[in-house]
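Left out: one protein chain. Kept in place: all the others.
Letters A, B and C mark the chains in the order given here, with residues in each chain numbered from 1 onward.
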Amino acid sequence: MSEHIMSSKFYYTIWIALLCLTVITAAVSFVDLGPLNTVVALVIATIKALLVVLFFMHVKYTSEKLTKIVIVSAIFWLFLLLALSMADYATRLLS
Amino acid sequence: MATAAISAERENYLNKEYGIRSWLLTTDHKRIALLYLASITFFFFIGGFFALLIRLELLTPAGDLVQADTYNKLFSMHGQVMIFFFLIPSIPAVLGNFLVPLMIGAKDLAFPRINLLSWYLYIIAGTIYLHCIVTGGVDTGWTFYTPFSTAFSNTRVIEAGISIFIAGFSSILTGLNFVVTIHRMRAPGMTWSRLPLFIWAMYATSIIQLLGTPVLAITLLLVVFERAFNLGIFDPTRGGDPLLFQHLFWFYSHPAVYIMILPAMAVESEVVACFTRKRIFGYNFVAMSSIAIAVFGFLVWAHHMFVAGISLYSALVFSILSYLVAVPSAIKVFNWTATMYKGSISFTTPMLYAFGFIGLFTMGGLTGLFLACLGIDVHVHDTYFVIAHFHYIMVGGAVMGYLGGLHFWWPKISGRMYPEAWGRLAALLVFSGFNLTFFPQFILGYMGMPRRYWQYPPEFQVLNVLSTAGSTILAIGYVLPMVYFLWSMRYGKIASDNPWGAAGLEWKTSSPPPTFNFDEEPEVTWEAYNYEQIPAPAEVNIER
Amino acid sequence: MFDNFPLWPVRASAGAGNVDALYIFLVALSAFMCVAIFTMILVFATMYRRRRGVEAEQIEGSSALEITWSIIPLGIFMVIFLWGAVIYFHERTPPQGASEVYVVGKQWMWKLQHEEGPREINELHVPVGRDVKLIMTSQDVIHSFYVPAFRIKQDVLPGRYTTAWFRATRPGVYHLFCSQYCGTMHSGMIGQVVVMEPAQYQAWLSGGGTTGSLAASGESLFQQLGCPTCHRSDTQGRGPILSGIFGKPVQLEDGRIVIADENYIRESILSPSAKIVSGFKPIMPVFQGLVGEEQLNALVAYIKSLSPAPSGAAGKTSLTPAGTRSQNP
Partner (left out) sequence: MSDSPIAVEQHGPELLHHFVDAEQQRDAASLGMWLFLATEVMFFGGMFCAYLIYRYWYYNEFAAGSRSLDIYLGTINTAVLICSSLTVALGVRAAQMGKRKLLVVLLLLTIVFGFAFLAIKGVEWYDKYKEHHIPGNAFNVDDLVKDYPQIHIDPRHEQIYFSLYFAMTGLHALHMIIGVGIFMFLTYYAWKGRYTPKYYTPIEMGGLYWHFVDIVWIYLFPLLYLIDRKPLR
């Protein structure tokens, strides 16, 4: 686990970044980017989630590989659920 | 640790404390296992009672014993009780709870209080479900298919849904406890390659419990919301898709089959090794096949939906993926068989159950190939063929495994031997009764008798009569062990620490074990299943 | 007694033989595997039963064996998969020119209507040798249309169409079951499929005092609902031209292209704004709740009849395009 303690300035930096990204994502949604709107929104959300997981939840500094395995598995299983369900819905019109 | 016989006087987890409080507030994994044993046995007999009524109704083609609505409730509640309140907790929560810490040399599970909490959650869920049964029951089938469950059923769907939601969390917490325990609590020297195969399979089971159960939980919660608050997520009159429910439901409920069967395979590996006195053939492959089943098991769910209206292309994908999961199951059967080669085989009750398990699981698995096969599934889907198939897996497989395991570890759990002759008789009764009950249903299914039928065309009667006859034999086979297990707790022969001459850490402590499992912390310096180093028992209980 | 104890279902459709062949193959394969495994177990159990002074021989395992008994089953599985997939593909692809029967499931009965017009309840009359396509939907919960003698089954869903097809090969009376649990009288939601010789079938058809074809009643409904004011035969209409549209790709306002199948027409009537045809405005009223399932079927049948099937549709009524719709068949 995170034995070394981060400076509070570091946390403030992450915090500012998260707030900026929130404002950006809200602002960008008013701009017409076509289908890219969704992509941008999800990319920004993922960056924010990564910031929280890696720094606030200390995953970046953990020596424990298992934590990362658990996170990756959870995302992978979520992907299975979404992808294999969509495999049905996306191909219904074809048949 | 060497001598037994005097262990009646020794302090152990059973005689350390007395009184109801010492049980209801215990955090000892062994006592919690016994709490589970008592509670799931209760639900097993409730579910079994429903099953007998179903079989009696089907004795004649006309619906003459109970009303149609009653019949629909009977099969719905039979399924829900047996699956959520018996099979899913059966081996993990009873044998797993008892054995996981013992087998890896830990004093307890990682989170003893959470373990107790998960039993209480189970009891809360069970109480709600009993209330649901008493006040009218539920008639949605165990599957809760929408829109019937959300908009048409007039029964207590909300109560049943909440109850199963809570039972799900009990199951999740058990799985979580096992995974953490197996990762963090192994005794020194207990490396992953030295773990008993029981632990590997239990680990795989826990993965499914952790990642599958929450999806069922949210699905049932949405059904409850839809009934209670008029949300419209699965409602076709608002443009909702009834198949979405099925996707989400089977995402859990297909892997749930592996929650039931993997632990039975876990028991099989231990029992077969012990009574052939051999290391399991192909340890690595058996261990890895458990993990493979857990992972592949999540890729196949829509094979329950081939005729439900999913797209042609996704049906093809799910069919081919279904065959992938059959491979690791086949590997296990072949390896158990190969283990017997040049073994030293004795025919004790657990081994009889193991033989039965292999036979019935093989037949259940092979008929699974029929159902994964698109062309055949269209005809046999939702017929008695499916009923027969999954009873071969869940009763022929999981329950045989559970009973075999209960006999195998009974000396360790209770400190007493069960009566061997009665045990063998019961095993034979269960095996023959089971086949008589369920084999005719394969034929019925291919003949075209749909499932969940209260009345049926007369040409199906003879096979149904056979099936009902078998179920009475099966019932006797199930009541017998309960009687002699209870009897043996008082009158059974005192068991030695290791009556079977079995390998495994759990046999190195006393019977029954002390509260903290081992008098001194074990250190493992040997490989799993080192039968060449363990003397065979001097003909204990294997007189022929 | 054995009259009441058949062990094999009747085979009465063109596809049933294929299913049975695969089934017999699988039974044989399973029997072989069971016999092989059980024999091995029995032989080992007797040869190596525990004897005093004889120790078990410790064998670690064999990767070669493991790989063998993984690869060979996988190969066999792939054969089964392919065989099953071919049958399934065949079952789910109705042939061109099949005569159509619209099926509505409701708790607890089957309502069927032939495209020639006759309606039936819990009974379906079909001639031998004709391809019959079932276009099915449900009024309430999920049902499933199951005819064991034809080896076909298809769930019938509320809110959309599913299809199945068969070609009966043997005259007789066969079970029609609902095989998806649908409530109290699920087991009473049964009926029969009567397969007749073509001549008898014609007699049955003409004897029923029919009220005209399904498409014709769809057409009068089309008039009643005022559809032709917008869906005109010339390009002046505020709605797309419907003649010739069925089965063709349609360019949508948002750029997607969809095939105008039964489900598309159904959706476009019930919820027109879901898929707007390119170049048109979303002005059509929503007909959800205004037309029942059977009326909807008639409308769909009518719109389909505006697009004559390319290849020989023997039993089909030939309808003229919407513009000159005054003629009746």
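Quick notes on this one:
By definition in this document, contacts are C-beta pairs under 8 Å (C-beta built on N, C-alpha and C of every residue); 3 or more make two chains touch, one makes a residue touch a chain.
Here the structure is a predicted model, which means the values were calculated and not measured.
Every visible chain touched by the undisplayed chain in the complete complex is listed here: A, B, C.
Among the residues B:Trp23, B:Tyr120, B:Phe152 or B:Phe225, only B:Phe225 touches the chain that is left out of the figure.
In the complete complex, the residue from B:Thr26, B:Asn97 or B:Ser344 that touches the missing chain is B:Thr26.
Interface note for the absent chain: among B:Val66, B:Ile124 or B:Val180, the touching residue is B:Val180. Contact between chain A and the absent chain runs through residues 1, 5-6, 8, 11-12, 14-15, 18-19, 22-23, 25-26, 29-33, 37-38, 41-42, 44-45, 48-49, 52-53, 55-57, 64, 66-67, 70-71, 73-75, 77-78, 81-82, 85-86, 89-90. Mapped onto chain B, contacts with the missing chain fall at residues 25-27, 106-112, 114, 172, 176-177, 179-181, 183-185, 210-215, 217-219, 221-222, 225-226, 229-233, 237-241, 244, 247-248, 251, 515-516. Listed here are the chain C residues that touch the chain not shown: 271, 273-274, 276, 282, 286, 288.
Following the convention adopted for this analysis, only the chains that are shown with their structure count from here on.
Between the Cα centres of chain A and chain C there is a gap of 43 Å.
A separation of 37 Å divides the Cα centre of chain A from that of chain B. Among the residues of chain C, those in touch with two or more other chains are 92.
Contact of a single residue of chain A with at least two other chains is seen at positions 95. Interface residues of chain C, counted against chain B in their complex, comprise 1, 4-9, 18-19, 22-23, 26, 29-30, 33-34, 37-38, 40-41, 44-45, 48-51, 54-62, 65-66, 69-70, 73-74, 77-78, 80-81, 83-89, 91-92, 107, 140-142, 144, 146, 148-149, 151-155, 157-160, 162, 175, 177-188, 190, 271.
Residues 63, 68-69, 72, 139, 141, 145, 147-148, 151-153, 236-237, 239, 241-243, 276-279, 281-285, 306-309, 312, 315-316, 319-320, 323-324, 326-327, 330-331, 333-335, 337-338, 340-347, 355, 358-359, 362-363, 366-367, 369-370, 372-379, 381-383, 443, 446-448, 450-459, 461-463, 531-532, 536, 542 of chain B are the ones that touch chain C when the two sit in their complex.
On the chain A side of its complex with chain B, the touching residues are 66, 73-74, 77, 80-81, 84-85, 87-89, 91-92, 94-95.
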